[in-house]
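What you see is the complex with one protein chain gone and the rest in place.
By letter and in written order, the chains are A and B; residue numbering begins at 1 in each of them.
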Amino acid sequence: MTTYREAVRTAIQTLLREDPRVFLMGEDVGRYGGAYAVSKGFLEEFGEERIRDTPLCESTFVGAGIGAAIGGMRPIVEVMTVNFSLLALDQVVNNASLMRHMSGGQFEVPLLVRMATGGGKQIAAQHSHSLENWYAHIPGIKVLAPATVQDAHDMVLAGIEDPDPVFIFEHQMLYGMEGPLDTESTPPSPWKAAVRREGKDVSLIAYGGSLHKALGAADELEKEGIVAEVVDLRSLRPLDHETIVQSVSRTHRAVVIDEAWKTGSLASEISAILAEEAFYELDAPIERVCTLEVPIPYAKHLEDAAIPQVDRIVAAAKRSVGGA
Amino acid sequence: MTLDISRDHALELLRDMIRIRRLEEKSAELYSKQKIRGFLHLYIGEEAVGVGAMRALRMDDNIVATYREHGHALIRGVSAGEIMAEMYGKANGCSGGRGGSMHLFCAERRFYGGHAIVGGGFPIAAGLALADKMKGEARVTACFFGDGATDEGEFHETLNLTALWKLPVLFLCENNQYAMGTAFERHVSDRDIANNPPAYGIPSDSVNGMDVVAVERAVHNAAETVRETGAPRFLELRTYRFRAHSMYDAELYRDKEEVEEHKKEDPIATFQARAMSEGLITQDDVDAIEADAAQEIADAVEFAEQGEWEPIEDIARHTYARNLP
Partner (left out) sequence: MPEFVMPSLGADMTAGTLAKWRVAVGDTVSHGDIIAEVETDKGIIEVEVFESGVVQELLVREGEKVPVGTPMAQIGEPGAGAEAGAAPVAESVAEAGAVAESAAEAVVVAEARAERVTPRRPMHRGGLLREGPMASPAVRRRAHELDVSLEGLHGSGEHGRITIEDVQHAAEVGPSPSVSRDRVRISPYARRIAADRGVEIERIRGTGPGGAIRADDVLRAEASRPAEPVSAADRMQRAIAAAMTRANDEIPHYYVEQTIDMGAALAWLRDFNASASIEERLVSGVLVLRAVARALRKHRSLNATWQGVEAVPSKEINVGLAVSLRGGGLVAPALRNTDEGSLTELMARMTDLVARARSGTLRSSEMTAATITLTALGERGVESVTPIIFPPQVAIVGCGATVERPWVVEGRVVVRPVMRVTLGADHRVSNGHQGARFLSTLESLLQEPDKL
């Protein structure tokens, strides 16, 4: 058993030890030990060349990561949170995602970017965004959302191996979470969703920080005789259509839980996929449980009301299953 | 002051500038005939910068350029045919027809594009230099950009980062006095662009960009310094574009007289005159160069015309390394 944070740390440490092309770059990754303590001790072990504290210039250090990847290195760029990554969106969208295409296949960007995401700690409106859907929208990059300790470890390794730019979103509420970690066995493909809990009455589809709320909701629902299936998306781009559709084909009802705002969210995308590919399996309208369409409030009771919680998931599931 | 170069050298410089000029003129013609579509940014008037700089850099150095990069690519060694075919959008273009005029790429020549976001190339250049430094390669990453790019945040961030981490980037500012339609004095607070980099600890110089020999010398010296010290340097090349920003530009922002005035400094005409007056080249040489250039361009157009269109079935290629399920 270890923590999510430790799992990420172990993975990066393994890479730094085994592949000289790998280096870590970002704000406060060195002296500070990482804003979320992921890289504690790295500067001492690997030195300043490979653990690079950057100035506060998201656009340029993400872009430099792109350039370094093109140039043959395997950088891990840590953007402190998705909130600050907005400054680097031009480099991501106009360089990282396009380089292979614009050059006709001559150049590739084997870059790994990690960032913390999500809200729930009262760090207020500018620091609580969930913008995974903005990234998942872009062809040319890949997006992962580890929701378990095991995935936190495995996805870093998969991200470095991938020849395309990979963006890993680590929900900031998960860093202290404990869970089992197996570093010996071959990990499953990160690009597939996983059924974390089997059920028959309704599919609860979630990712990242919302997975555990979905599992909590499933516990609640079981007390009332509703057996919910819980699907962890794991990969946000590409989305695993097959697993999602198979689950809903079994249960005939879907509740999608997404901490982003509902409009234009990944929940919307999944609803569209289900409407297209599982239309004749649906016994009820698709439910989406998302953050309310408000900037994330600071006060605790308001923040809790805005972000999806177990009770809203349970209510949605019940509506979906119906009164009968 | 004499040119102080050999006849062969003079011929090469003139040949390269004329090649660029004729390529750009033909591109303009083909654009108005709709063979080339989208945006087209011509280098006419600025040839001395492209030629001088590209000749001064080594084939091993990295080049990051802007959307006004046909000349840079040509002198770097990307064939006129591949450039033309790329502008046509054909599969035999240097970017497979995927990029167009603004996105010429060539891995073989270490030509890293072809960037259309002003200022977008700075971080890439820093990253390429970072990789070379970490791998112990003694390479210069030359980053070309215009005066407009110095307004963008990335310029300042990159100056800071390259100075701080000591990255071998040669910043080459092609100051043609205009950021698209906004004159220099209306978009820059400090009229002397060369003042910026020293604020970050980066040595800076300025050179007359209409003088190809001066350009070549200055870039050579700056590049060698970067190569030796591993630290960044900045060079402003003062130049002027005789044509509009792009093909679809009525040039409301400047007077015809101003353009005509600057045309008197045409890098090709002035160099040719000097070289001829010093007895380095003759009119026959010029005629031969023009004839060769005409042939080269004609062959390039033919190459482009004959090129195939990439099949639509391949549209998803080059999005990812492997097609996703």
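Following the convention adopted for this analysis, contacts are C-beta pairs under 8 Å (C-beta built on N, C-alpha and C of every residue); 3 or more make two chains touch, one makes a residue touch a chain.
Owing to the predicted nature of the structure, the values given are computational and were not obtained by experimental measurement.
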Response to the item:
For the full complex, contacts between the hidden chain and the displayed ones involve A, B
Worksheet entry | Of A:Leu89, A:Val227, A:Ala284 or A:Ala315, the residue in touch with the unshown chain | A:Ala284
Practice prompt. Using the touch definition up top, pick the residue from A:His252, A:Arg288 or A:Arg312 that touches the left-out chain.
Written response: A:His252
Discussion item. Take the complete complex as the reference. Which residues in chain A touch the chain that isn't displayed?
Written reply: 252, 279-284, 322-324
Worksheet entry | Touch residues of chain B, complete complex, unshown partner | 25, 28-29, 31-34, 37-39, 246-252
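Just so we're on the same page, only the chains that are shown with their structure count from here on.
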Discussion item. I'd like to verify one number: the distance from the centre of chain A to the centre of chain B, where each centre is the average of its C-alpha atoms, in whole angstrom.
Written reply: 41
Worksheet entry | Partner chain B, residues of chain A touching it in the complex | 23, 49, 52, 54-55, 57, 59-73, 75, 90-91, 94-95, 100-108, 139-140, 142, 162-164, 191, 238
Item to complete: Spell out the residues on chain B that touch chain A in their complex, using ranges where they run on.
Response: 62, 93-99, 103, 105-107, 112-117, 120, 122-132, 134-135, 153-154, 157-158, 160-161, 164-165, 317-321, 324-325
